[in-house]
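Below: one structure, written as structure tokens.
One protein chain omitted, others in place.
So, chain A:
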């Protein structure tokens, strides 16, 4: 009853607008979320409605329409003379929240439609600007690890070249366009993440950016609910490789930082770097593609790789050069991307010392296996933005390598796993069991019982604790932990799924 009444609360309109904004104004995603929500008073849990002109317009339309609807209901009640005035009044009042959703959805479709010509013009202008840009354009596609790869490339190449990349998760045509408009034109390297939401998205972005080289970080079940099957996900991500293989090899820009883009005439030599640790991606390697993994990439071999809570270190050796790499990034799964960055830097002509300095500058990114040790000596590994099976596997592997500490694994599970939901989550349970993690905290929802089943199948010996809400678990954790404990916060569901 309380949930039902929340639809008649004045905050209901704000909640709808927040949901639209968090769904990036995609009507399909907004409506999916709408049907899942029960309590409309508490949808803003992790974030709040950000006031933009678009959200303010939606608020005005929402409240305005509701006002008209209620005025109509009262008019029927006051001036209606026939027997039907009461049922009609009640009907309008009772159905008003649903009529409102229909109205704002239609409004959103109209706004999105009207925006298209404007967006088309903006994107076209940006495409022209990018086509004339002299910098090396690197595009990153994949189901996971795109932001980490972007940040690694930015840090390593940035030590010797002028590098620019869109902030946060600007990976849609409009987001990228917003970033490109800020470019001065003297950048040596531009790095782009390509967001894949539906088939054709990566191709569209490639046409806009015209990348010189690409990195494919892997293909897995992330967003499977939208793509329906993994082959469709794979094809969408490999639209990047398709684009690059349709054009000739890119020239290698070897200018010094701030120079005028002196072109040596040499080609870059690589079209796409593909994550060799990802079985699905590895199968689709073509000529001029290079695999990367913790064993190395191209001519580079990795030796003596180590990792702990202080970071990772390894030696990169080729026939002619040796790079001693030290990074604050945690986990051996970062060795491959670091090797890619070293290879790109080397091809761009950066000396060994600069590459080493660049690798030293790489550090954990926000909410991606980011370590924080509190005053009580408890290390929190914030991996709340990691919500894909490969990332989870890598992190459990890292956790299992930590000895002498009591380890906690806190998760609400992964979202958008589609029909692979059960399989993926049971495997997480089995991996946790194999890794011997001492404490597992699960958040009650539709997927975590599969993790529990995986734990049982793996004959898990530790303790499993349940919480009804992730925020409740985060709040309770300090009461459970002691000095020396390591707590991994694996994936935090955004409000859309919480």
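Going forward, a residue touches a chain if its C-beta (ideal position, glycine included) is under 8 Å from a C-beta of that chain, and two chains touch if they have at least 3 such contacts; residues count from 1.
In the analysis below, contacts and distances are computed from a predicted model.
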Complex member absent from the view - protein name from UniProt, among "D-alanine--D-alanine ligase", "sn-glycerol-3-phosphate-binding periplasmic protein UgpB", "phosphoenolpyruvate--glycerone phosphotransferase" or "ATP phosphoribosyltransferase": "D-alanine--D-alanine ligase"
Selected residue (touches chain absent from view) among A:64, A:80, A:200 or A:478: A:478
Contacting the left-out chain in the complete assembly, out of A:1, A:81 or A:375: A:375
In chain A, positions touching the absent partner: 374-378, 475-476, 478-484
